[in-house]
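The complex is shown incomplete by one protein chain, all other protein chains being positioned as in the whole.
Chains here go by letter, A and B, matching the order in which they are written, and residues are numbered from 1 within each.
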Amino acid sequence: MKKKDKVVVGLATCGIAAGGVEVMDEIARELKKRRLDVELDETGCIGCCFAEVLVDFEKEGMPRVTYGDVRPEDVPALVESHLVNGKILKEKVLLIEGRKTTEADFLKKQTRIVLGNCGILDPEDIEDYMGIGGYEGLRKALSGMTPEQVRKEVLDSGLRGRGGAGFPTGAKWNFCARAEGEDKYIVCNADEGDPGAFMDRSVLEGDPHAVLEGMIIAGYAIGATHGYIYCRAEYPLAVKRLKMAIRDATGKGFLGSDILGSGYSLDIIIKEGAGAFVCGEETALIASIEGVRGMPRPRPPFPANKGIWGMPTNINNVETLANVPWIIREGAGKFARLGTKGSKGTKVFCLTGKVRRGGLAEVAMGTTLREVIFGVGGGIKNDRPFKAVQIGGPSGGCLPAELLDTPVDYDSLPAAGAIMGSGGMVIVDDTTCMVDLAKYFLTFTQMESCGKCTPCRIGTKRMLEILTRICEGKGEPEDIERLEKLAVDIKDGSLCALGGTAPNPVLTTLRYFKDEYEAHIFDKRCPAGLCSELVTFHIDPEKCNGCTVCARNCPTGAITGEKKEPHGIDQEKCIKCRECLRRCRFDAVYTV
Amino acid sequence: MTNSIDDLACADVTLIIGSNTSENHPVISMEIIKAVKAGRKRLIVIDPRNIMMTEFADVVLNHRPGTDVAVLNGMMHQIIKKGLYDREFVEARTEGFGELKKLVAAYTPAYVERISGVPAAKLKEAAELFAGADHANILYAMGITQHITGTDNVMSVANLASLTGNLGIPGGGVNPLRGQNNVQGACDVGALPNVYTGYQKVADEGVRHKMESAWGVELPDTPGLVATEMVRERSKGGVMAMYIMGENPMVSDPDLNHAAAVLEDLEFLVVQDIFMTETAEIADVVLPGLTYAEKDGTFTNTERRVQRVRKAVQGPGEARDDWRITCDIARAMGYPMEYDHVSDVKREICALTPSYAGITWERLEDGGVQWPCPTLEHPGTPILHVGQCTRGKARFMPVEFKEPAEKTSKKYPLVLTTGRVLTHFHTGSMTRRCEALDELVPRAVAEFSPEDAKKYRIKDGDTVCLTSRRGTIDVTVKVTEKSNPGVVFMPFHFAECAANVLTGGALDPVAKIPEYKVSAIKVRKK
Partner (left out) sequence: MSEDMKLTIDRRKCVGRKGQTIVEVARENDIWIPTLCFDERMEPYGACRVCLVEVEGARALLPACTAEITPDMVVTTSNERIDSIRRTVIELILSDHPKDCLTCESNGSCALQDLAYRYGVKESSFGGEAHSYHLLDDNPVIERDPDKCILCGRCVRICEEIVGAGVYGFVGRGFDTTVGTPYEHPLEESPCLFCGQCISTCPVGALASKLSKGAGRPWELEETDTTCPYCGVGCTLTLWTRDNKVVNITAPLDRGVNRGNLCVKGRFGFQYIDSPERLKHPMIRGKDGRLRKTSWNKAISLVTERFSGIVEKHGADAVGGLSSARCTNEENYLFQKFMRAVVGTNNVDHCARL
């Protein structure tokens, strides 16, 4: 039978936000209008977030083509060209299967285990997942392996926790498996909260069954009686797809009582978080599941011994669990061959900020930052100079250009002062002030501090106050020392990882960009020209051609000048809103 | 209590019946709540009202007031039926199991549901939870005793504890919570009509001779009257004259209108107190005594622990130590009652009371000691009946359910049950003179269930007139889920709105305790 032609629209949250639903509707209308017998499907996120909406066309006799930046108005031309005329519409092409396009590097330079099915499978169809070997790992584990063997396999694979701390997953499972308790819990931590991080969401939306399968295998390995998926409520699509996945997996006998006739039973409940960043921390997450305010508890006792309702609990991150079926299916050895000595497999990063191709990048451990940012990400937007990359979210560190050849793994990043974290990479160029960046992250952690322990509650506030006054030009020479001392004591003294890592952006910017701090404090100058208290705006008469755009957009009327004559800024009236700088097409506005 | 307060937490399961623990014994309730919250204890609460302790309970049985025997028999029925009783303990340490088994056989959960209104399934759940625990204890208070079947109720509680082998073990026992600071001590030292100190019977010749030689007088050999019997018309066996020390029967006695008439009619009444109480107001002589803060002595708490009371301040004006007043009167009446210090009195108690013999004044300096404590070397007894019961084998005392003395009728359709509230104490003579406490709870309220409120068209804050077969009072309404339909609760602390105007004079035939927990009343909106 002739395989049906197929059009697939990327409908993860990113695709929907970019207008994917409208595009899909338009395609359906167009197909109907032209009476084309073409299958129309949706899929998860392929990771090329920089080019949403993404639409795949699969037509007999043509390579699979991914079109990017598709708007509803592009649809008629696309359908006509590709499906009716059999011609690739060159202007919209992002990728062509097997061919080199300008954007092909984005996927080519990645190694995809976790994201392997994202953007390919229909996440709402369990048959689709089973069709590519889904739940074979579970079947293998339950039919031929003891729980000990499963744990050993995972231990041997070298898989480490992808949520941030990088603790060996197999070892963690062993702790929980050996702990005594009436009940045992397996929890999937899907409370992704770092600003600019969305890899877990993409996996949940694009390949929910992989997470579920990993979780069931983990549950079997530790002897869990109940499972929870703690997913943030801000991910409604992920929650919806997880619910469908649980329903369908239960229907197929992969979940529930006596799974696949093995005698092992597990139920899984989705618990939606209410948006507190700290609930991504294991013990706060447990408190939240128990129905109390999400505040961390001291460890020990570790969740493996005393977790939910005092029972042994094992918590793994989404990405960690999504690796598990692959490991069981393909074998620990194959996984361990990927990566470095201490860090096996791959890691998904979220490229955001001033990078040209923002999106999801899954690379083998040990790939250098340069390869990720410049190879996969395509370098810096507008070809500006790379200044730094903040790795690991607000708990991570900020690394400069000199360290671009640092490999991403669990040993090299901490040595440089950053952390793997959950995998956020915020790339900044020369227009970013590093003090301001540190301030930004600290504002976040201070707001998200649960308020329980003193160092985090008051200490981060005091650090933030110091950073704020430095940015305002009111910094004192002793402030650098104060920041360093506070940072060290907060790291050492805080109750949980939120406080323990909150000073990292400050510590690393102090380490690599101390000159910027000193410029603010001693010269009352912001080298990036960003801190508004420290800059004045000027117009270069050489470059200004008197187009009047700046004057017309200045909210306070500070800019004056005749048409076609160079303009000037009245410093008294200027409120440093940066509007002129943004509007000028001739690069005539500059800061001092 | 057979066991101790710090032993309460050891029980895997605690059964609270007829005790509003968090209001009347708050610090004990804290021990229970703490253990429940920490997941170390499961809790069963049996009470006609949804008292605060029900919030922490695994199983709550709301029974009709006065049906405790039926509920307890029903639990035992289920335990025996399921074979969950402690065979070894029953075999070795009890007698009369056969009679118990025979009697409770009729108390099927369905039958008990008809009597008490407790759903059969709940009763089974409670029974199985209680019997399934290794260590289970029972706490009770006036909710068990203030019935004409008070004695029966207590025996049923004891039957349940024995049946499940929960006697003489840590975290077990039958634990009555005494309502007042020294009600245990007052009983222990013989302030009862039938016994001297340490429950030595006045009718026992040997004991009487011992006392006679110690006190140097001849002593009467027949037991006297209990309080409620004294406060009766002379023609009905009441007394003519009374010496009342620190009591306020003008508020605390049942059927108050009647009691007040009798007290006012006395030939001679001496009241010794710290305030001009309602009773002092009708006295012929009023003698000013001291508060606990102004005196030295000992109290015995509910777990039989004798503890020191220490003087912290001087009393006002010419007020005198209560024991000195008694001595003064005795001396004036020609009996040499001479003590230099209250510790000398304590010494005399030790000498005459075997269970108190080892609890000397000096020993109490470093903390309390629990009786029985026969010698100076004896460490005291935190748990009674360990290994063997005081009387040898524990005897099951199976009892049939009896209806309360007063039944509701068309005319008096509601059951009034009286008790205490957290903030006040007894007749309020102390707490109502603490401005802060009186501001917190300034007046009595009668608690109605939302259903009854609807039925009688009353709402929060209304003043209603409550009437029983004996009297009428006006009281403010509080509508609360705490009350179940048909049951109205009122505290008795408030003289201006005295609940005891409504209560009846029916007594338990053995303990002579009034049935405060069941009076039939009607309500009328003012």
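Everything that follows uses one rule, which is that contacts are C-beta pairs under 8 Å (C-beta built on N, C-alpha and C of every residue); 3 or more make two chains touch, one makes a residue touch a chain.
Keep in mind that what you see is a predicted model, and the values were worked out from it rather than measured.
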{"item": "Chains in view touching the one left out", "value": "A, B"}
{"item": "Touch with the omitted chain, as defined above, among B:E205, B:E267, B:D460 or B:E481", "value": "B:E267"}
{"item": "Residue among B:A92, B:A121 or B:A191 touching the omitted chain", "value": "B:A191"}
{"item": "Subunit A residues touching the omitted chain (full complex)", "value": "276, 293, 295, 297-298, 300-301, 446-455, 457-462, 465, 482, 485-486, 489, 492-495, 500"}
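Assume only the chains that are shown with their structure count from here on.
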{"item": "Cα-centroid distance, subunit A relative to subunit B, in whole angstrom", "value": "66"}
